[in-house]
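Supplied in structure tokens, the structure appears directly below.
As you look at this complex, bear in mind that one protein chain is not there, while each of the others sits in place.
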Amino acid sequence: MIEGYNFAYLDEQTKRMIRRALLKAVAIPGYQVPFASREMPLPYGWGTGGIQVTAAIVGRSDVLKVIDQGADDTTNAVSIRRLFANTTDVATTERTQDATIIQTRHRIPETPLREGQIMVFQVPIPEPLRWLEPREAETRRMHAHADYSVMHVKLYEDVARYGHIATGYDYPVVVDGRYLMKPSPIPKFDNPKLDRSPALMLFGAGREKRIYAVPPYTAVRSLDFEDHPFRIEKWDESCALCGATDSFLDEIVVDDRNKRMFVCSDSDYCQTRRAHGHGPATDSQEAAE
Amino acid sequence: MIAMQAGFANPVDDAQAAFRAVLDAIARPGRLAHFAAPAELPPGLGRAAAALALTLVDMDTAVWLSPACAPSADWLRFHCSARVAASPSAARFAFANAAECPPLANFDLGTNEYPDQSTTLVLEVPSLASGGSLALRGPGIETVEHVGIAGLPAGFWGQRDMLHELFPRGLDVVFVAGDVALALPRTTRVEG
Partner (left out) sequence: MYVAVKGGAKAIEASHALLDQARRGDPATPELALAQIASQLTLSVDRVMAEGSLYDRELAALAVKQARGDLVEAIFLLRAYRTTLPRLAESLPVDTDAMRPIRRISAAYKDLPGGQMLGPTFDYTHRLLDFALAAEGKRKTVEPVAAEPQADCPRALDILDREGLIEKVAESDASPPDLTRDPLQFPAERALRLQNLARGDEGFLLALGYSTQRGYSSTHPFAGEIRIGDVDVEIVPEELGFAVCIGEIRVTECEMINQFQGSRDLPAQFTRGYGLVFGEGERKAMAMALVDRSLRAGELGEERTSPAQDEEFVLSHADNVEASGFVQHLKLPHYVDFQSELNLIRRIRADQTREAAE
């Protein structure tokens, strides 16, 4: 541990302030609690909200997993894991089922979460209405009155123009039938994992100074229309490493003639499948070689 | 002169453990949370209540105390730098004995724009049990959670039901009985 800093970097008064915000966030699912976000040793926009939430909840018996884009080894995940390794002595893991706290940017693991686990999401822009109404005073009023007509109009216009809702990630949801919420820029593929999850979901937006939450077993509905129901992405391909057909796939360009292959975005899921003897489907092996 | 009772023996770890206990209690209404620290208790507060005060209260939060909890005021000032509020409506945290609980609408219920700026009520009751006659439903509960909460004043549940219509304004209550706590955030529906 580095000298001169408190356990988990933040001072105790800052932790108390964040903890109070977290309790209210859980008590009012989907509502964005303003909090006095601090400058962190990592830049705003690089996970400072998630880092502050993790720092406020983490204890010596926790096991921490940090992912970015689903992977444990991306540079920002490495950097954040190192920050906690340097300022706490908690154990870290890459295995989803062994973790008690999972800090994430842009993904929810494929392995189903269980009771007692806490997901911490890094959030760049917490306000689901921000692109439709830039003013905070105005969006706050809309939330106060559950007046989400601008969002419904936007989605309706999508349908009229494209034949479906043209949002691939950070797809808006309604929590417990009341608050409109941004799930952070996870692909809409991950939205169903939020609905009635046994795990506690905490969201931290450092630069925008907001914390919000979804308690376990809480209804999280992705916005849609009766005749245009919410649908997640599907791939014709399977993972070129483990053969998975049920995971979110990253597209990798393998030569300068746009030849491509697809692999699991969740590195732990892919690794675990391979350790259990799963391999590429025969038809995708060709592409991989 | 009587010596002041100590706070947490290990302020960082004890506060973290107490916070996770209450976070879990609010995330999963009806589940019992247990508090092992602080070892010494101030006059007027049980262990769970004292742990919550040491974990969440500081100079930025005004605290209201019902008469039975009032003897803890000096301890709260010393350990938490807490400001004692004159009325329930001016408090971020209220510590009360169930028999002395003011009408729930007297607490700060927040505003529609800022419903988080509401009081959190820590209510000391004679006993808490899982598997009682009250049926809880809502966020944090898979289907239904049964609990028993003893010693509440008549009309408590009626007053709480009235607050539902005000949502997102509302009151979050942490019931404490000695070392044990159980939370009912404003979203939890109670029957029975």
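To keep things simple, chains are lettered A and B as they appear, and every chain counts its residues starting from 1.
By definition in this document, contacts are C-beta pairs under 8 Å (C-beta built on N, C-alpha and C of every residue); 3 or more make two chains touch, one makes a residue touch a chain.
Please read these numbers as outputs of a predicted model, since none were measured by experiment.
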| item | value |
| --- | --- |
| For the chain not depicted, the shown chains it touches | A |
| Contact residue for the chain not shown (choose from A:50, A:124 or A:215) | A:124 |
| Among A:89, A:136 or A:157, residue touching the chain not depicted | A:136 |
| Residue of A:106, A:154 or A:193 in touch with the missing chain, whole complex considered | A:106 |
| Touch residues of chain A, complete complex, unshown partner | 5-6, 9-11, 13-14, 34-41, 43-46, 48, 68-71, 73-79, 82, 105-107, 124, 134-137, 162-164, 166-170, 185-189, 207, 209-210, 233, 240-241, 248-252, 254, 261, 263, 265, 267, 270, 288-289 |
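Just so we're on the same page, only the chains that are shown with their structure count from here on.
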| item | value |
| --- | --- |
| Rounded Å distance between chain A and chain B, as computed from the means of their C-alpha atoms | 31 |
| Touch list for chain A against partner chain B, complex | 6-7, 12-13, 15-17, 19-29, 31, 33-34, 56-60, 140-141, 143-145, 176, 178-179, 196, 198, 200, 213-219 |
| Chain A-touching residues of chain B, taken from the complex the two chains share | 11-13, 15-17, 19-20, 22-24, 26-28, 55-58, 60-61, 92, 111-116, 118, 120, 138-142, 167-168, 170, 172, 185-187 |
